[in-house]
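Report on the structure given below.
A single protein chain has been omitted; all remaining protein chains appear in their positions.
Letters A, B and C name the chains as they come in the text, with residue numbers starting at 1 for each one.
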Amino acid sequence: MEGASVLTPPRQELESAVVRFAGDSGDGMQLTGSQFTLATALAGNDLATFPDFPAEIRAPVGTTYGVSAFQINFGGRTIRTAGDALDVLVAMNPAALKVNRADVKPGALVIVDSGAFTAKNFAKAHYQANPLEDGSLDAYRVMEVDMSAATEKAVEGHGLSKKEALRCKNMWALGLVYWMFGRDRQPTVDWLESKFAAKPEIANANIAALNAGHAYGETAELPTGVRTYSVPAAKLPAGLYRNVTGTEALAWGLVAGCKLARLPMTFCSYPITPASQLLHSLAGLKSFNVTTFQAEDEIAAACAAIGASYAGSLGVTSSSGPGIALKTEALGLAISVELPLVVVNSQRGGPSTGLPTKTEQSDLFQAVWGRNGDAPLAVLAARSPQDCFEVAIEAVRLATRYMTPVMLLTDGYLANASEPWRIPSLSDYEAFPVSFHEEPEGFQPFARDAETLARVWAKPGTPGLMHRIGGIEKDYDSGNISYDPANHQRMTDVRADKIAGIARDIPEQGIEQGEAGGRLAVVGWGSTYGPISRAVANLRAEGADVSHVHLRHIWPLPANLEALLGGFDKLLVPEMNHGQLVKLLRAETLLPCAGLSKVSGKPFKIAELETAIRATLEG
Amino acid sequence: MEGASVLTPPRQELESAVVRFAGDSGDGMQLTGSQFTLATALAGNDLATFPDFPAEIRAPVGTTYGVSAFQINFGGRTIRTAGDALDVLVAMNPAALKVNRADVKPGALVIVDSGAFTAKNFAKAHYQANPLEDGSLDAYRVMEVDMSAATEKAVEGHGLSKKEALRCKNMWALGLVYWMFGRDRQPTVDWLESKFAAKPEIANANIAALNAGHAYGETAELPTGVRTYSVPAAKLPAGLYRNVTGTEALAWGLVAGCKLARLPMTFCSYPITPASQLLHSLAGLKSFNVTTFQAEDEIAAACAAIGASYAGSLGVTSSSGPGIALKTEALGLAISVELPLVVVNSQRGGPSTGLPTKTEQSDLFQAVWGRNGDAPLAVLAARSPQDCFEVAIEAVRLATRYMTPVMLLTDGYLANASEPWRIPSLSDYEAFPVSFHEEPEGFQPFARDAETLARVWAKPGTPGLMHRIGGIEKDYDSGNISYDPANHQRMTDVRADKIAGIARDIPEQGIEQGEAGGRLAVVGWGSTYGPISRAVANLRAEGADVSHVHLRHIWPLPANLEALLGGFDKLLVPEMNHGQLVKLLRAETLLPCAGLSKVSGKPFKIAELETAIRATLEG
Amino acid sequence: MNVHTPPEQLKPKDFASDQEVRWCPGCGDYAILKGMQKTCADLGLKPETTVFVSGIGCAARFPYYMATYGFHTIHGRAPAIATGVKLANPELDVWVIGGDGDMLSIGGNHLMHALRRNVDLNILLFNNEIYGLTKGQYSPTSRVGTRSPSTPGGSLDAPVSATLYALGSGARFVARGVDTQQKQLPEVLKRAHAHRGASFVEIFQNCIVYNDGAFAHFTEREAAQEMQVFVEHGRPLVFGKEGRKGLRLKPGSLKLEVVEIGDEGPEAAGVLVHDETDRMLATLLAGLQPPLPVAIGVLYCDPAESYERQVVGETAPPPVEGDLDALLRRGHTWTVE
Partner (left out) sequence: MNVHTPPEQLKPKDFASDQEVRWCPGCGDYAILKGMQKTCADLGLKPETTVFVSGIGCAARFPYYMATYGFHTIHGRAPAIATGVKLANPELDVWVIGGDGDMLSIGGNHLMHALRRNVDLNILLFNNEIYGLTKGQYSPTSRVGTRSPSTPGGSLDAPVSATLYALGSGARFVARGVDTQQKQLPEVLKRAHAHRGASFVEIFQNCIVYNDGAFAHFTEREAAQEMQVFVEHGRPLVFGKEGRKGLRLKPGSLKLEVVEIGDEGPEAAGVLVHDETDRMLATLLAGLQPPLPVAIGVLYCDPAESYERQVVGETAPPPVEGDLDALLRRGHTWTVE
């Protein structure tokens, strides 16, 4: 880059911007990202964030596989995804540059800590030459600052060791980006002061670095093309907001569901990426009538949850693909004995161990059809971090109302991504209190509700209702073992009818955008909501005849879905798998749904969807 | 029944006949049945048999749930099923009558041991009154003989205790039925002599009973309507025959497959009904290069089989629904590391523990789609006892040629049913010897065959080929861990393409009966072959425009299947489940396949299928 | 809440359900069922707060025959399901029933974890050294050389000892009983019930069909006296005719040996006094094999606080329940006007 300096131009207004902070695992990129998120939220933008951790716990410093990144997309309009491509990349070392460069928009800004661009670090990142000098960044605007040196200087006099001083580098970078986007530093100053309350010298040093980064922006003569921006506040509905990740929303949604059902929760799980966070979140909520149990494995976790439901609690179990696979036999038992159970699957890349830290939607088949025997259950999918709250409540409602396991599908993206959330009140939701059966007169453990076909829930401890249940086929009423052929047919039918009947108890399938018929509907489910929604919006803005339909209820499907989809000439089903919902829809509706598959461990880009939709419309 | 006696009329010729022997578990009905089968086979009939054991190990004598039965259908034409309804029922006690009566054709013959029709036995069978006297058998021809007394008399002088004497009752009954159908007693005499070689008094007593039963038929004045029959020999292809159960054929087929592949077999399993028999059969075949391993559970069994394949043997594992469910995670590993593996699922009634001793086809979804991640494998289904031999060979062929797990679906019916089998020679089959990779030069563990896309098989112990594999996503060539997004897409694609490509390596889908297009095709899979085949034949004989298509390859489907099925106006898919293949076919072909579901733990009756086909043709 | 005073004293037969018992005639399970029903009556258990949880196998049919709550689950998983039951409601009296295959083949891991966690379950393993329900294959407790349908040439692998395994897993109550000993068995079951935390009881159970007489060498009337030592806390380890034999430490070693007791009594002969809180002694006793006598009774009992009581607390859930609305508003929030 030539160093021609100009006066800082006035702030340029952007509808939205995508910024990624990337550095070594030890560089504090996640903290930096959350602080920027907070400041951005307080500035009134809508936003979406996505952290990207390395698979290794603590990879050697400077390696490409040790790079940790945090991405945020924010704007004055509704934000749907963490963003396709970067407007600003902050790269704290060569490895971070190497791993993230491909995602930068041509012409966009790359800020690097030139102090970390040393021969040693080039080698660790497997760079043959200095990328700042070999022309490989010509497509971008590059801002080189020796942040390391600048930080060291900024924190001088706070009594920090060199190592400690360098740890403040992220705050220097944050200060610079704050300046660039006109953000208020005060919340971060407050946060630093409270976080390091016990070590004021660390707090002060970090604040000094933050201010120095900011001041650098204000005072330094910046290279051509480095501008400051303003992103106007979004028009969000009025209310009290917070930022929420999918995992938090899910944890709270499960608690809310249990409160609405008036049940204690027994949450049984075994750690697995990316599901463990849910266990961690709930482990801290004991005072909310939540018991958490880290079982010896996933089978035990599912079984303990079933045991808890049997005893009158709501059993919840959670895992990711391989762990859900292990629960298969136990789910069959829950289906057979008709007990409520919520099973959360935070999907990750498969098959087998696959890509534990990457996102995927490839467990839909397993959820709907992956059991021995005719073993139907309900399947729901969350579409966004905040939607996890709603879907968790719905899962508890269906599980208790229909005495059935409910599989709730989320994924690695949703688990970690965050977005602003208008905080609801428990009183916004209609309660669905469970009433346990208590009347001994004429008691039959498999007596069913005429409407829902759910059997009664009679829990141990209730006088006069002693009975036996099990996984062998049961007599239609008494639940005693029955080998009778006609009874087996009847039981198989009623198990299927019960689940199918849920279709009458869920909202009709709506349309996210567009008309209820026309040339093309893009049909999605789960975390593809964001990119599909934006892609469809963009194309509709161009006048394309395309609608967006997004499923929450995967099984049973909404009653009107077939009719709704039948109104379109074409149907495109984008999924982060090799084509699963698309097969289910084809089987159920015989409509010529076409699949759009992406299996790279990464969410769809808006542009990828736009291209596919255009091709379909033209095709 | 009135006892009016007449002279025995001349033998009546029957095209086919269905006989069921039913009695207490201790009455030796299975032995009786196999002897009758043998004699019938020797008489040149085609036949099919089906035993029906009680679920309890040894239920109290005289109870309905302790009844054991053996059914045989035999005839001068091709026999497809064990028969819808009985021409002759032999009921050794009231419980046997109670349980089996409903299956007797109106007007058909019921032979009872009146000596066992005592008040005590009525109570055990929960009969309020003597069924021989209350008119409940008016629809049948009933032959009452005090077989108990007759047997005791017949074996007098052989020095047996009363208990031992009564154990010969089944041979008395067999003798009578031999007389009725003009069967040769000699093979049974030979068998008794060899079986009881160590106890000649027992052999002689049994022979005496057999002869006495036969003599009774010849000399006694029989009641009206009791006739003797002759069933002409069937026109079977010339050759050497034996009777074979599905389990035997499967065991031998696996051995044959391994011989053709030039591989030792490591068979790893955990007992479960109705799969255990396969373990038992193979446990005796150590000298055929078979190692059997009873693992601690199904997971360990699958894993040990995978370990064995890794080490260069053919790993085979076997179970039934709930056990297959437990293997799910391990199957994902085998798919991911691309090792050959044969997985046999002897399906039983589900969900959960379900109906362990009853047959069902409800694990198709689990086989094709029941895993986390995009995890394709090949799925085959056997249609008849002898077909198990062919399908087992095909499973070994595909597993080794494509380095993939193959799921072989059989069921409780096939496992136990038997039929005559023209014994093949190993030389009838083309060998498919495995060649292990041994060349270190340029070795890449995931290098693929250009045609099959199968990776090389390089087994530990080979110098110069040391490498590491695992369930994490792998680099396309080296197999080293790779988190690269594009590589994951490529690997997911190639895993799918490899399995899809099997469609090029399997026969085109043929038509069992009828034309390659027309008004209706009945599309079946697995053990419904017999009844569908007979029902279609019957209706075609009446002139109906109906064809029969039967799938062996469930996944991938034969390449021409869509086109073939597209030539029919209507498609009917009968299954012993709640509709699984039908969904798969709809999803794959978008053809309006209709399902016909039976989930009672019992095979379809021919009549049920005829009714459904007629309704479809008319509808 | 392990001891209740029911309004009226129930009899053993009041604990029999209305289901027809479907084990093979002569199966040892009948005797255990009888012993259990007597135990329930003796303890005055309430049927409505008593739960039997089982896996799969002949033994695991047990719950159907008890007029209490019962859950016949899946193979090997009963200890895990029972753990969930206790977590949800620690007030219930939970009994776990399974065979040697159920608990030591497929279910060995859950057994270990229930024991080490010390969940307040009474775990009864009916050991018949065979798979009954699946028709006679050898099990992990079958002796070497067992001929079975899956091992026609005789089994090769060394069996695991249920009690040594339980001790190695960290169990705090380990006992043994014999199906037909209708005096001793209920006493052992009562001790198991009284022990708060996981109680493990191995019951030698005769499978008359597939493994008849497996334990005859120490359970048959003639053999019992010489081949069984019934251990009782604080009492010398004596057995044999007129109690004239005892067990002592073989001098200079860590092995037990049989000693004849003279007229001066057991102490003089160096016979050990049973200390059920001594894990090493329990390990020695559990490992006794013919020609030494088989130890029956409570081998080990050394209570510690039970898991679910620590999880849930001694009392019901906290009276003031967490306020979810407040939780959602905790941390950084902002208002959009």
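Convention: a contact is a pair of C-beta atoms (placed from the backbone, for glycine too) under 8 Å apart; a residue touches a chain by one contact, two chains touch by 3 or more.
All of these numbers come straight from a predicted model, not from anything done at the bench.
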Answer for the absent chain's shown contacts is A, B, C
Given the contact definition stated above, which residue among C:Leu133, C:Met227, C:Leu247 or C:Leu284 touches the chain not shown here? C:Leu284
Candidates B:Ala139, B:Leu236 or B:Ile511 - the one touching the absent chain: B:Leu236
If I consider the whole complex, including the chain that's not displayed, which of C:Lys34, C:Arg116, C:Arg196 or C:His217 touches that chain? C:Arg116
Which residue, B:Ile481, B:Val494, B:Ala594 or B:Ala607, contacts the hidden chain when the whole complex is considered? B:Ile481
Using the definition of touch stated at the top, determine which of B:Leu137, B:Leu192 or B:Ala300 touches the missing chain. B:Ala300
Could you pull out which residues of chain B are in touch with the chain that's been left out? 38, 41-42, 44, 187, 236-243, 252, 255-256, 259, 264, 266, 268, 285, 287-289, 291, 293, 295-297, 299-300, 303-313, 315, 329-330, 332-333, 337, 422-426, 459-472, 480-481
What residues on chain A make contact with the chain left out of this view? 56-61, 63, 65, 270-273, 276, 279-280, 283-284, 286, 292, 294, 296-298, 322, 352-353
Chain C residues touching the omitted chain (full complex): 105-109, 112-113, 116-118, 140, 156-161, 164-170, 253-255, 278-281, 283-284, 287, 304, 307, 310-311
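We adopt the following convention: only the chains that are shown with their structure count from here on.
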On a C-alpha centroid basis, what's the spacing between chain B and chain C, in Å? 40
Nearest whole angstrom, what separates the Cα centre of chain A from the Cα centre of chain B? 47
When the centre of a chain is set as the mean of its C-alpha atoms, what distance in Å lies between chain A and chain C? 45
Of all the residues in chain B, which ones touch at least 2 other chains? 65, 322, 352-353
Can you tell me which residues of chain C touch two or more of the remaining chains? 56, 74
